[in-house]
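Only one protein chain is missing; all other protein chains are in place.
Chain naming follows the written order as A, B and C, and within any one chain the residues start at number 1.
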Amino acid sequence: MSEKGGSLLLAEFEAKFPYDYSAGRYASYFLKRLKEQKKIMGIRCPKCRRVFVPPRPACGYCFVRNTEWVDLGDEGTLWGFTIVQFPFLDPMTGEERPIPYGYGFIELKGAATRLQHFVTASDLKKLRIGMRMKAVFREERKGNLADILYFKAIE
Amino acid sequence: MDDWLEGLEPIVEHQDLKVPYRYSMGATTSQFFIAIRDQKRILGIKCRQCNMVFVPPRSTCGRCFAPLKEWVEVSDKGTLQTYTIVHYPTPVQPVPPPLIYGIIKLDGADTGLAHLISETDYERLRVGLRVQAVFKEERAGNMLDILYFKPLP
Amino acid sequence: MARRSKRNVAIVATGQTDHRSKRPDVNIVEMINEAVRRCLDDAGMTIADIDAVVIGNMEHFEGIFFTEMWSVDGAGSFLKHGMKITTGGTTGSSLALAGYYHVASGLFDTVMTIGWEKQSEGETTAGLIFQADPLWERATMSGAIGSFAASATAYMHKYGITEEQAAKVAVKNRKNALNNPHAHLKLDLTVEQVLKSKMLAYPIKMLDMCPTSDGACAMIFSSEEKAKKMYQNPAWVVAGVTRHDQPFGGDLEMVMNLRTLRSATEEAYKIAGIRDPLRDLDVAELYEPCSFAELSWYEAAGLCGPGEGGKLMDSGATYMDGELPVNPSGGVLSTNCIGATAMIRVAEAAIQVMGKGGQRQVPNVNRAMATGFGGSWWSDVMILSRTP
Partner (left out) sequence: MADRVGIVGVCQTKYEPRKIFDSYPEMVFEVSSKVLEENGLTIGDMDQIVSNSQDFWDGRTISNRTVSEACGSTLKAESKVAMDGTFAVFYAAMRLLSGCYDSCLLVSHCKMSEGSPHLINNAMFDPLYQRILGFDELSTCALQAKRYMYKYGITAEQCAQVAVKNLRNGKRNPYAHRGMDVTVEQVMSSRMLANPIKELDAYPVTDGACALILATEEKAKKWARTPVWISGIASRLDSFYLGDRDLAEVVSLELAARKAYRMAGITNPREEIDLVELSDYYSYQELLWLEGMGFCQRGGGGKMIEQEMTAMGGDLPVNPSGGILSGNPVTVAGAVRVAEAALQIMGQAGQRQVEGAKRALAQGHCGPCGQGQCVIVLEKGV
């Protein structure tokens, strides 16, 4: 398409790339427990005893296979968060993602890492670092991370 | 095997990643397409040092790195260097299969232009076949303004 | 773990496009070519003098897979050794390090590195969302800004860093950019203006964030023999270190504490014999993707203690006339063509050592540091010196 009678043209493409990502054994197990029992599970390194969430096959520190599952409960502390207020194209839908939304990092008890998820409160403005947060689960769970709708502040 | 793996169903997450892209063609490539769009003329660009006419044109000679500015009109007729008949479908083909691709050395050019071939029986296809560009009626300023190349009678 | 290379390697030339939000006048290959020609001019070389070309960008940003192949004509890699290295935000510094390793290996004498991005041709936020883990991060991820913001709040909370202190970084770097002919955003701002700019994701406002730019950067790395024969004052690479980290943002402290930079600078200082970086370095080009990050990177790079980044900013030590000017080029806050961004840090550090900085030149630079940032909170560090 030409920039109206100009001498510089554009080539436009609407790219659509489909992918089928294998979640892998560790995430599949996590999502199974989440779906069936509303459990948030971490995985422990047999060597350094760190508990990782999201679960992963290996401990990056010890380079050994992680083997032991740990129930992390559904409550944690808000470590850091933000409220996204700018519009942007969501490549997963091809449309703008609805804003504003809060997201942050939740410290679940016993985990060495933090879980990234949507966060909310009765009013987004009430979110504060250090707040206790509780997972709110989807009624009809499908076996993906959206089975946790968000973490909500216990006010 | 760990117990937890027993009977575990693998989960697959499907996502379609959709993004629009807008590529600037730059002055040289634009001029090439404008000449096709407005005048049905195919232009090459000449490197004096290498004594070569490049189609499609580019603004630097890859061989000697000279900036290229000298436009040369080449013919809309040329010789088929190679071809293939594609039998499988893909979402990005401009026409449904079976479709024919070829590389055509246009008269006056030293490099080949990769494009579609049509209006031919498969039996007629051979390297060395003389072909001519068929232009689209409504031209938009891109490579598909040439619909395809057809064999000369 | 890393050592100084066996052979000495020097940066002898750099070339940059004049970075803009949009370059509709050139296509990707032509934009690359512009930086390459400027670099060859700076070196007084022709393309025939170049043995190898190392190039990179973020492929999903432009949606083109084989960029190193398409760009052969413009990059000057025809019938040469060519390589593409891509590591996200650190692509530019990974490429500069690759230029260093290419020459240090003894297999090549003169190597060109090229980092580029033409962000106007795609969707930056969408491209960055591709970077997030499809299962665990994509739904919440909002480009780079979100994770900077979410951890900047933790950084402020822990150390009492203020939005004003961050705003000072935004003011300083945009003002420095006024002296840099290549910079994209050249603004004379006040702290007030930064604080009042549009809120993107608390605490990050429009002017706290880097722009998206179209641009390219090229550099030439040369063996000692060639560099000494042809150049009066090249910039010698005295240390190069890379650190990667755990796969998820939640594994790390992100903007609050960039431990890869801490680990990388510690090692680089050891290799280069630097004891007190604030004193021993003469200039630094830090890859600051947002204003808050520069404060935190001061801490990670050992320019001050943990939590003291704000105080260091307040002290004025990192201004052009301070003890250690940081980002005389205007930094990433002024120019961000992602695949080139980290290379521009190295190129600008080299420019300072070579004394070619013009209006942005810091007087008497003997040693300069450049850092790259990207990926999963990864860091690259290069230290350049006037003497080998």
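Throughout what follows, a residue touches a chain if its C-beta (ideal position, glycine included) is under 8 Å from a C-beta of that chain, and two chains touch if they have at least 3 such contacts.
Note that the coordinates shown come from a computational prediction; the quantities given were computed from them, not determined experimentally.
A.B. asks: The complex has one chain that is not drawn here; which of the drawn chains does it touch?
C.D. replies: Contacts of the omitted chain with visible chains: A, B, C.
A.B. asks: Please pick, from C:G15, C:G127 or C:G146, the residue that touches the omitted chain in the full complex.
C.D. replies: Considering all chains, including the one not shown, the answer is C:G127.
A.B. asks: Among C:T162, C:S263 or C:Q361, choose the residue that contacts the chain missing from this document, as touch is defined above.
C.D. replies: Of the candidates C:T162, C:S263 or C:Q361, C:S263 is in touch with the missing chain.
A.B. asks: Tell me which stretches of chain A touch the chain missing from the display.
C.D. replies: Per the touch rule, chain A residues meeting the hidden chain are 11, 13, 15-28, 56-61, 63-65.
A.B. asks: Could you list which residues of chain B touch the chain missing from the display?
C.D. replies: Touch with the absent chain occurs at residues 10, 12, 15, 17, 21, 23, 25, 29, 54-56, 62, 81-88, 90-94, 99, 101-105, 111-116, 127, 142-144.
A.B. asks: Identify the residues of chain C touching the omitted chain, counting contacts across the whole complex.
C.D. replies: Residues 1-7, 27, 56, 58-61, 63-66, 68-73, 77-88, 94, 97-98, 100-102, 104-107, 127-128, 130-131, 133-134, 240-247, 259-260, 263, 374-376 of chain C touch the chain absent from view.
The definition used in the following text is that only the chains that are shown with their structure count from here on.
A.B. asks: Find the geometric centre of each of chain A and chain C from their Cα atoms only, then give the gap between the two centres in Å, rounded to an integer.
C.D. replies: Centre separation, chain A to chain C: 29 Å.
A.B. asks: Quick one: report the Å distance separating chain A from chain B, using the average Cα coordinate of each chain.
C.D. replies: 42
A.B. asks: Among the residues of chain C, which ones contact at least 2 other chains?
C.D. replies: Counting only residues that touch two or more other chains, chain C contributes 24-25, 63, 123, 126-127, 130, 134-135, 138.
A.B. asks: Show the residues in chain A shared as contacts by 2 or more other chains, in ascending order.
C.D. replies: If we look for residues of chain A contacting two or more partner chains, we find 8, 10, 13, 15, 19, 21, 23, 27, 89, 91-92, 144.
A.B. asks: State the interface residues of chain A toward chain C in the complex, per the touch definition above.
C.D. replies: For chain A paired with chain C, touching residues are 3, 8, 10, 13, 15, 19, 21, 23, 27, 52-54, 56, 60, 79-86, 88-92, 97, 103-105, 113-118, 129-130, 144-146.
A.B. asks: Show which residues of chain B lie in contact with chain C when the two form their complex.
C.D. replies: Spelled out, the residues of chain B in touch with chain C are 13, 15, 17, 19-29, 58-63, 65.
A.B. asks: In the complex, go through chain C and note every residue touching chain B.
C.D. replies: 23-30, 33, 46-48, 60, 62-63, 72-74, 76, 78, 118, 120-123, 126-127, 130, 134-135, 138
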